[in-house]
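Data first, discussion second: the structure below is written as structure tokens.
And then chain A:
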Amino acid sequence: MASSSSTYLVAHEVSYAYPRRGRSGTAHAVDGVSLAVPRGSFTGLLGPNGCGKTTLLKLMAGVLRPESGTVTLEGRVLADMPRRTAARHLAVVPQDTHPAFDYTSLEIVLMGRHPHLRPTQLEGPGDLAIAYESLEATGTLHLATRPFTSLSGGERQRVVIASALAQQPDILLLDEPTASLDLGYQLEVASLLRRLSRDRNVTMVMATHDLNLAASMCDALALLRGGRLLRHGPTSEVLTTGTVRELYDVEADVHFHQAAGHLTVTPVRRVG
Partner candidate 1 sequence: MMAEGAAHTALHHALRGPRPIRTRLVLTVAGFGALAVATCVLAPLVGSSSINLRRALDSSIPFAANVDAQILFIARLPRVLAGALVGAALASSGVVFQALLRNPLATPFTLGVSAGASLGAMLVIILGGTIAVGPWSPVPLASLAGAGLAAAIVYALANGPRRVMSTTVLLLAGVTLNAFFSALIVFVQYLADFASVYRATRWLMGDLDVGGFAPILAALPLVAVAALIFMRLPAALNLMGVDPDSASSRGVDVVRAQRWAFFSASLATSAAVALAGPIGFIGIVVPHLVRLLVGVDHRIVLPASALFGASFLVLCDLLARTLLAPVEIPVGVVTAIIGGPFFLWLLVRDA
Partner candidate 2 sequence: MRGLLGVVLALLIALGSGCRNAAPPTPAKAQRIVSLVPAVTEMLFAIGAGPQVIGVSSFDHFPPEVERLPKVGALIDPDTERILSLRPDLVVVYGSQTDTEARFKKAGIQTFNYRHDVTDAIRGTFDTITALGAATNHDAQARAVVEQMTTGLDRIRMRVAGLPRPRTMLVIGRQPGTLQGIYVAGGSGFLDEMLETAGGQNVFEDFKKEAAQPSSETLLRRAPDVLLELRSPQPAGDYPAGDLGVWNTLASIPAVRDHRVHVIVGDFVVVPGPRIAEGVEAIARTLHPDAFK
């Protein structure tokens, strides 16, 4: 086990089952998963639908409390930390954001400052500067006063990422950040995240079902199936024809693509 300075966000044997009314004995969405995310890494949580990657992401973000096991941040148990304190280190980018009210992009980004403010404190000029800077980092400064709901899918995701950046987190957890985007926007957001990971030294954990996206962005992968962790390690080691078959029952060609600069996965046929 690596020293605590390099393993940053760690899940120890966590399990979680969604509470269901009147029904007992439901299968666990996440079952005894242990995962250590090193500082500065870009880890992908991969697996088919229902494998538990979103649940694991929420557990590691502290949005859900594990039934058993613990999640620790720099050695401290996340569930015991005050929410505000945890929020200063961890930020979440959900898959879709559908605000119930007509907030502007700037208002949404400013909400990222909430953990840094006292309960009834209002944002000041400093917070405003951080918000503008976050918008700029995601290339959405020109959308600041536009209503969020009037933006395109790609623009929205970038504003939401800006909003998470405004939290000035050490770790960013993203749930399928490009799932609802067109190809062009997918590449846009992917390159943005890569850049942020490098330039700002933000640790990233991303749940995705897109193998090629994961290969292009992540230096480490955790493969999940049925709530259990199958494999975890560097991308080049984990992403193989064998693991793809294990995970998806699909025969695929996995090779390093010169022009793209990363591993690519091309599905061939179904098996098993």
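The rule is short, and it goes like this: a residue touches a chain if its C-beta (ideal position, glycine included) is under 8 Å from a C-beta of that chain, and two chains touch if they have at least 3 such contacts; residues count from 1.
A word on the picks: all candidates are chains of the complex that A comes from, given by their letters.
The structure presented is a predicted model; accordingly, all values stated were derived computationally and were not measured.
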item	value
From 1 or 2, the one in contact with chain A within this complex	1
Touch list for chain A against partner candidate 1, complex	19, 21, 58, 61-63, 65, 82-84, 86-87, 90-92, 94, 97-104, 106-108, 111-112, 114-115, 117, 119-120, 122-125, 128-129, 132-133, 136-137, 141, 144-145, 163, 167, 173
